[in-house]
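Every protein chain but one is kept in place in this view of the complex.
Up next, chain A:
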Amino acid sequence: MTQTSENGTVLSVRDLSVDFPLQKGVLHAVRDVNLDIKRGKTLALVGESGSGKSVSARSLIQLVDSPGRIVSGKVNLFVDGTAADITAMGAKSPHIRAIRGGRIGLIFQEPMSALSPMHKIGDQIDEAIEIHLGLDKKAARKRTVELLRQVEIPNPERMADQYSFEYSGGMRQRVCIAMALACDPDILIADEPTTALDVTTQAEILDLIKRLQEQRGLAVLLITHDMGVVAEVADEVAVMQKGRIVEHGTADEIFYTPKHPYTKRLLGATLKLEHASDHKAGTYDPASEPILKIRNLSKHFGHVGGWFSRAGPSIRAVDDVSFDLHRGENLGIVGESGSGKTTLGRMIMRIIEPTSGEVIYTGSDDKDQDVLALQRKGLKKYHAAVRMIFQDPFASLNPRMTVKQIVGDPLKINNIASGRARDDRVAELLEMVGLSAEMMDRYPHAFSGGQRQRIGIARALALDPRIIIADEATSALDVSIRSQILDLLLDLQKRLDLSFIFIAHDISVVRYFCDRVLVMHKGKLVEIGEAEQVCTTPSKAYTQALISAIPNPDPRNKRMLHRTRFQSEPQAGAEA
């Protein structure tokens, strides 16, 4: 790596190290990182949680959160024919402030929190322009409207006068991009810009960044954990692990001739989820009697009217959905945010009471039960047979209880085992999910995300369930841990005769795990069918658009660029 500014490098990072002093010792968050960001090119920095990729990016503009600090290295910015060393500038100096926003634009993961809800969108961009470019109000507004037009916000003059909460997630991210570009920066740092967005929106945003890059010759540093996104947009890739860059090369090199074992593992975990699992239990028999029948289930949320207000119009979160779950089957429910898939899962558990419809459960004694009519006692029995795994492994475990208490609680409440017998059962459950029984006395905070999710699974298994509803059970986890958890669930299915309803927004996970897939859009069931068929040759236009927007982890075969687009009813057209 001996590039200089002559070959288009606008920002060069040499031997950058960032330390975080902790109570005991020092955490070396970033170690000897070297990067070259070139004009018109996209460099992707990939790694799993905690690899130091965000800290690296933030340190490029002296934005490391306290108590972290840059301990060594140089960050050289080549603009206007001169080199400026960013690490030599004070974190609050006017020079660095001129560079942030002026030379280097930033966009973050969470477009919701990056915008003030108290000010109109236009005013927020105007302000940035007034500060950095010293334009007057009128000129600033003109430029704001122009920027909003560039980021393809329809009707920019009118939209500038709206507030951020009137924008959808994708449009907010567009506004953030417009703000980042307000002062014509040379470099754009995008920190997980699409992680919080749906796949179709993600595709739109990545497309937009690509187009703006071509128009302006921007150098882009894209930070992401998603190898699919990397393959779709990156020219060069740097793979980070534990604060170090373990491999660096062109996208093609990284994907086709990876050298470092970590890169191989990361790619392996991503590619593994690109096809159906070969561990599937194969217990699914479409001809068998279903054990769970959902008929015309609907949920309307709406204002019922109180003392001072009239009843407002209701939102149909779930609208007339029917399907069957067979014994030993893995049924996936996919959809974008707001499609009603979580509400559907919660209605089956009766955490949310349905507005109308039927849920029929066939118990182990072959008797049909109307779940929605169950009273206290019956519901308790139903909840023992149909269990749930939650999305967030941090929120779903009581931080004040030990693992033994958490996993043993269902046994205690249902008077299944006590004392010694309960401890033995908890140990057995923990070993079943791949944890050591010695960990029983620890509290959840001592475990990693993947381990916590295993604890959640052990709790679900405690009552010998027949059906498990997993609500986004793997979406908070890193890709390598994601496939481990999915394999664990498949393995448990073989041993314990389970059926799964697997709710996810990530189609690759569903394809890997499920026998059949149900696609939801705006509360309605769009399509239901064999997983392989829905994921490869979907019949409905919406599903086609959804599938084609998924990034393909293959730089030689970029799927997103050739995606099909879906236009539903006219009012949904405003969605970015």
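Basically, contacts are C-beta pairs under 8 Å (C-beta built on N, C-alpha and C of every residue); 3 or more make two chains touch, one makes a residue touch a chain; residues count from 1.
Operating definition for what follows: contacts and distances are computed from a predicted model.
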Name per UniProt, for the chain absent here [options: "Lipoprotein", "Anti-sigma factor NepR domain-containing protein", "ABC transporter permease" or "PepSY domain-containing protein"]: "ABC transporter permease"
Touch criterion as defined above, residue of A:166, A:214, A:424 or A:464 at the omitted chain: A:166
Residue among A:148, A:273, A:388 or A:514 touching the omitted chain: A:388
Among A:145, A:349 or A:547, residue touching the chain not depicted: A:349
Where the missing chain touches chain A, by residue: 20, 22, 27, 29, 48-55, 68, 109-110, 112, 166-171, 192, 195-198, 225, 242-243, 301, 306-307, 315, 317, 336-343, 346, 349, 351, 380, 383-384, 387-388, 390-392, 394-400, 402, 409-410, 413-414, 435-436, 441-443, 445-446, 448-451, 456, 459, 463, 471-472, 475-476, 478, 480-481, 484, 505, 522, 572, 574-576
